[in-house]
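Yeah, one chain of the complex is gone here, protein chain that is, but the others are all in their spots.
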Amino acid sequence: MSIWEYANPRKFLQTSERVMPVLWVSSGLLMAVGLIWGFFFTPDDYRQGSTVKIIFLHVPAALMAINAWFMMLVASLIWVIRRHHVSALAAKAAAPVGIVMTLIALATGAIWGQPMWGTWWAWDPRLTSFLVLFLFYLGYISLWEAIEDPDTAADLTSILCLVGTVFAVLSRYAVNFWNQGLHQGASLSLDEKENVADAFSNPLYVCMVGFGLFFVAMVFYRTGTEIRARRIKALMARERQEA
Amino acid sequence: MSLNVSDLSIARGGLPVLEGISFELTRGQALILRGPNGIGKTTLLRTIAGLQPPLGGTVSCGEDQIAYAAHSDGLKSALTVAENLTFWASVFGAQSIEPALEAYNLAPLRDRPAGALSAGQKRRLGLSRMMVTGRPIWVMDEPTVSLDQASVTLFANSVRGHLDAGGSALIATHIDLGLEATVLDVGPYKAAPLEFDDFDGGFL
Partner (left out) sequence: MRDLRLAVRAGGGFGLGLAFFLIVTVMVPFSVGPESDLLSRIAPGVLWLGALLSCLLSLDRLLALDWEDGSLDLLATAPLPLEAVVTIKALAHWITTGLPLVLAAPFLGVLLNLPLEGFKWVVISLLLGTPALSVIGTFGAALTVGLKRGGLLLSLLVMPLYVPTLIFGAEAARRGAMNMGVETPLLMLAGISAGVIALMPFASAAVLRINLR
């Protein structure tokens, strides 16, 4: 029993349909618990007041925005090397979810930044990097939309994803060099002493897991849709060929 | 140098069009492909020329043996006839373009910009390109489109000369060129629809 069995569309659909209800419910529960806990049962920050609570949306969304791209990169590599169609479609399915997460991170960041830094937007390295990431998502999705032949589209977007990753990392360094910013360091990290206070970190972890599961569920769901759309297209093409 | 095609199946736009094609083309031999429009002749030739991967089966011939002529001639309209041909000659490392100009009666037109040529003259220029490639296997897709009777004769003579010199040619065409050539009708090789139950089969 190898993981590649799930590269068979039918097998993938069967399994994902069984797993998805669990994912939906658990991600919904975790997100609800995390957000309610975070919004109503944590103390106000002594400096930031209650505005700090937007962190429970901002950080998980930002985390998923990056991980979605990373997942697309892995899926693209699998397509390029092993040519499993499900993998290419999963990458395609993840992109819109990723771009929405990026948008959420940017929007909540702006809303948070207004009271804290006195501005909606600053050309801070982190903010700028996310904006660039947004542009990469935009290009990737447009390329998928523009090409008719699905295999060609999968090939081209995969290569764009690989090349884009290199340039996204380069941009990150370039932007860092270009402007040292306002943004605080990572909110959570394992090796740092000065973390977000425990009162905040626990609901934040819950939110992050919830967002993660939500992302997985969304990708499963959308991949399933893509598989079915592709099958319909294939059936129609065959019908035309036989006629 | 011979071209060996065995059990080849090919796809266009993700759909299989032809399957189980096998033939061998040896020195001095010409093979004419026939079949109705849309059967997949162009796809077959592109696959043999290495422009697209086959769905199954093999095409074997030596490295850099095939010269391919497509529907379009790849001419730059701002360059003259001689410049166009010289460009391809230098890409393929050929010495002289004179024999090619001569064979297709292009010498009087040599300083004319390709953009000012008629369709038939452009075609002749496109075909003369084959002679500067120096490659033994010519793969040509509908070479006689827009050629008049005299030009078809020029073309047939050039192919005959190529065959006599030990080359070979694979030509998809609908008209009779007056060559001693084997004819392969690809109609019977039309691919059957794929089964749905194979591995990634839900997609094909």
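Note that the chains take the letters A and B in the order they are written out, and that residue 1 is the start of every chain.
In the analysis below, contacts are C-beta pairs under 8 Å (C-beta built on N, C-alpha and C of every residue); 3 or more make two chains touch, one makes a residue touch a chain.
Computed from a predicted structure; not experimentally measured.
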Residue, one of B:L18, B:L31, B:A67 or B:I171, that touches the chain absent here: B:A67
Given A:Q14, A:T119 or A:T152, the one touching the chain that is not displayed: A:T152
Where the unshown chain meets subunit B, residue by residue: 46, 49-53, 64, 66-79, 83, 86-88, 90-93, 129
Chain not shown, touching residues in subunit A: 132, 135-136, 138-139, 142-143, 146-147, 152, 155-156, 159-160, 162-164, 167-168, 170-171, 173-175, 177-178
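Operating definition for what follows: only the chains that are shown with their structure count from here on.
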Inter-centroid spacing, subunit B versus subunit A (mean Cα positions, whole Å): 48
Contacting residues of subunit A [partner subunit B, same complex]: 7-10, 84-85, 149-151, 227, 230-231, 234, 237-238, 241-242
Of subunit B, residues touching subunit A in the complex: 13-15, 193, 199-200, 202-204
